[in-house]
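Removed from the display is one protein chain of the complex; every other protein chain stays in position.
The letters A and B name the chains in turn, as written, and every chain counts its residues from 1.
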Amino acid sequence: MKHARLVWKNLTRNKRRSILTVLSVGVALFLFAALQSVLTALDATSEVGSESRLITRNATGIVFPLPEAYTQRLRAVDGVEAVSWANWFGGTYIDSRNYFAQFAVDEETFFSMYPEIQIAPAQLDAFNGEKSGTIVGQGLMERFGWSLGQTIVLQGTIFPGDWEFVIRGVYEPDNPSFGDENMYFHYDYLFENSGESATPGWFIVRPSDPNLATEVAARIDGSFENSSDPTQTETEKAFQAGFVTMWGNVGFLVRAIGTAVFFAILLVAANTMMMSSRERINEVAVLKTLGFRDGLLSRLVVAESLAISVVGGVLGLAAASVMLANNEMLGSILPGYTVLPSTMLQGLAIAVVLGLISGFVPAREAARLSVVDALRRVA
Amino acid sequence: MKIPILYNLRSLRARPTATLTTALGMALVVAVFIGMMALSLGFQAALVETGSTENILVLRRGADSELSSGINRDVANAIAALPFVAKDASGKPLISPETFVVVGLERRSGGMANVVIRGVSPEAFDVRTGIRITEGRTFRPGSGEIIVGETLVTRVPNTEIGESLRFAGRDWEVVGHFEAGGSSFESEVWGENELFMPVFRGQVFQTVALRMEDPSAFEGVAETLEADPRLAVDAHLEREFYANQGTLLGDILRFLAVFIAGVMAIGAVFGAVNTMYSAVDSRAPEIGVLLALGFKPRSVMASFVVESMLIALLGGLIGCLIALPINGLVTSTTNWNSFSEVAFAFRVTPTLLVAGIVFALVMGVIGGFLPARRAARRPVVEALREVGS
Partner (left out) sequence: MALVELRDLTKRYQTEAEIISVLEDVDLNIEAGEYLSLMGPSGSGKSTLLNLMAGLDQPDSGTITIDGSEITSLGPNRLADWRANHIGFVFQFYNLLPVLTAFQNVELPLLLTNLSKDERRERVEVALNVVNLSDRMEHYPRQLSGGQEQRVGIARAIVSDPVMILADEPTGDLDAASAEEILTLLERLHSEFNKTVLMVTHDQHAAERAHRKMYLEKGVLHQ
C-alpha cells in the first residue's frame, strides 16, 4: 500500500488526461451494460414462459387457428389436467403506434392457468359478469390514463369493425418480465361479434405431471396427426423462445457491437497509458537507480491503468444501473429490461481485463528500460 | 499565412503509435455506425423495393396487413372490371387477387421460420414487373407447382428445383427460383392462387394487387375504390404499403445506430483529445518557433485542428474498410405486420460511406478543438523558453 501514493501521484499528474480516459472507459461500460441488458430482457421474455404449461397450435403455422372442438379431444388426452384457449385480437387503439397485445381468452379456464396474472377477486367477478368486460395491465392503465369502468374502443384489424370494451379489472404481474401491458377479454364476446368466425388461436394445456410435459406434448400431436388440422405442441417456454428468435440474431449483433466498443476503448486507454509512460521514462530510470525492481515498476504501471479502467468501469456501470435499471420507458418497450448483478460483475471483469491489457505494453517497456540509455537520452 | 499540411503529416508520422491507436479507435466507431445503418437501410430497402409505385394494393377495410385482410371473389371481380386497371395486349386486366398465408418451415440452421406462401394469378408477373425467374421456370396453373424466392432457397431445405416442399399437409414441387431486386418477395414461396385458396383459408383472397393505367392518378383511383360501398376496401399505393411495414423497425435501428455510435464516439473523442493535447505539449518549442516566425495564432490553431482531422480521416477510411465486407451479407428478422421472416442484405452505400467519413471528421474537429486552442494561446516566450531547457 505504501506504493499507492506513487500510483496516485502519477494518476493525478495529468488530471485532464486521466479523467478523459476514465470517462471513455465509463462510456464503454455504460454501453456494455445497456446492450447486455437487451439480451437479458430477451432471455427474460423466453424465460417467462412456463415449463409446466404446453402450447398447442396449428402445425401449419401460428397464423392458422384450430377448431374449438379440439378442447374436448385435448381434455381426453392421457396426462392432461386442464385445457384453456386464447386468440390474438390484433386491434388498434386510436393509432397503430399505440401498440399493445390483446387476447381473447376463455375466462373460466384461463386465469386459473396463469397465476402470474394477479387480480383482485372482486374485479375478476365484475369482469366475468360483463360480456364486453376486459382486464388490462397496470402499465396500460398508466400509459393511456385509463380508469376502471371506462369504455374503450379498438379497431379490429383481423376482426373488422369497432369493438367496445369496458375496463372491469386491472392486473399486476407477479414478475416484471411477464409484462403489465396486456389486455384480456372474453372469447365469447369475440366469437359472437365476429359472426361466429373466430376459433381458438392456440390451446394452453396443463399436464397433470409437469415432469411429463414432453411426453404429453408428443401424445397430443400424435392424436391429431391425421386430422384436418395437425397440431404442434411444445412447452410455453419453447414457444416464447421461438418468438424471441424471430427478432433475428440479436445476440450476435450485440456481441459484435460490444466487441467493437471494447477494442475502441482499449485503444484509447492503451494509448493514454503509453503516452503517460513515455513521458516518464526518465523517472522510471531514476527509480531503478534507487533500487526499484523491474517487477515492482511494471506493477506500478499496471496498477495505474487498472485504477483508471476500474474507476471508469464502476462509474459507467453505476450510471447504467441508475439510468437504465427500472427505466419505465425501456421497461415498456422491452419488458424485463433490467441491469442484472451478473451484468455488473461481467462489466467489472471487462474493466479489469481492459486495465490489464492497456497497461501491459507500457509495463513491459518500464521493466525492460535500460537506465543507462534512458538517462543518457535525457542528458 | 497557412501552415503547410505537410508539417502535420510529418508530425503524425513521428508518432505512429499514438496516431494509429487513435485512428483505429475512431475506425471502430465508424464501422459500428456504418454497420448499424447498413442494417437499417437493408431492411427498409427490402420492404420499399417490394412495392411498385405503379401498383395499388387493395385490402379489406381496416386491415393493417395482408395477413389480416380478406377479399371475396366477387369483390375481386368487381375491381378487375374497373376502368383504371391497366390491360395487357390481349385486353386482360393486370390484376392479381392473392392469397397470403404464413407457414412454419424448418430452417437449415435449425428452428422454424415463418414463411409467406403467396398465391398469385397468372397476370401477377405483369403486375409485379420486378420478378425475374433466375432458374427453372414458373409454375403451371393447376399443377401444384411452386416457385421459391432466392434468399429463401439458402435458408430453407427442400427448395432446390425438382425437390418437394411440404406444407399445409401436402407436397409441392419446386420448379423455379426467382429474384426480386433484393425485396422481401425473395423470402416468399409463390404458387397459383386458385390452388392455394381451398388449401388454406377457404374461398377468400387476402389482397388484390393491380397495375394502374395511369400511375399519376393514384389519389383519385384510391378514392373511387374506397368510396365504393360494394367493395368495403382500403387502397394503398403498393410501395408505400410495404415501406410503412419497415418504418418502425428501420427507425429503431437507425436510432440505435446513432445512439450507440454516438456514445462510442464520446469515448473515441476523449482519446483524440488526449492524443492532441500530448502532441501540443510535446511540440511546445515548435509552436513557439512558428509563432516567433510570425505565423498567426489562428493559423497554428487551424493547423492542429487539421492534424486532428487527418487522424480522423485515417480512422474514417479504416472504418469504411472494416465495414465494407458486411455489404451484401444476408441476415433476417421478422416483419411483425405479416408475421413472416424477411431476409435482407446489409447495404453499405457510397452515401453511407461518405456519412461515415463525415462522422469521423466531426469527431476529429471536436477532439482537436481544445488542444488546438491551447496551442494557439501559448505565449511565444514561454514556448520558446522550453526550447532551452
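Just so it is clear, a residue touches a chain if its C-beta (ideal position, glycine included) is under 8 Å from a C-beta of that chain, and two chains touch if they have at least 3 such contacts.
Note that the structure is a prediction, hence the values are computed from the model and not measured.
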| item | value |
| --- | --- |
| Among the chains presented, those that the missing one touches | A |
| Residue among A:Phe103, A:Phe292 or A:Phe360 touching the omitted chain | A:Phe292 |
| Hidden partner chain, residues of chain A it touches | 2-3, 5-6, 9-10, 12-13, 282-283, 286-295, 371-372, 375, 378-379 |
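The criterion applied here is as follows: only the chains that are shown with their structure count from here on.
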| item | value |
| --- | --- |
| Euclidean distance of C-alpha centroids - chain A vs chain B, Å | 25 |
| Footprint of chain B on chain A - complex, ascending | 16-17, 20-21, 23-25, 27-28, 30-31, 35, 59-64, 90, 92, 96, 155-158, 160-161, 230, 232, 242, 245-249, 253, 256-257, 260-261, 263-265, 267-268, 270-272, 274-275, 279 |
| For the chain B and chain A complex, residues of the former touching the latter | 17-18, 21-22, 24-26, 28-29, 31-32, 35-36, 39, 60-65, 67-68, 101-104, 111-112, 114, 167-169, 200, 260, 263-264, 266-268, 270-271, 273-275, 277-278, 331-334, 339, 341 |
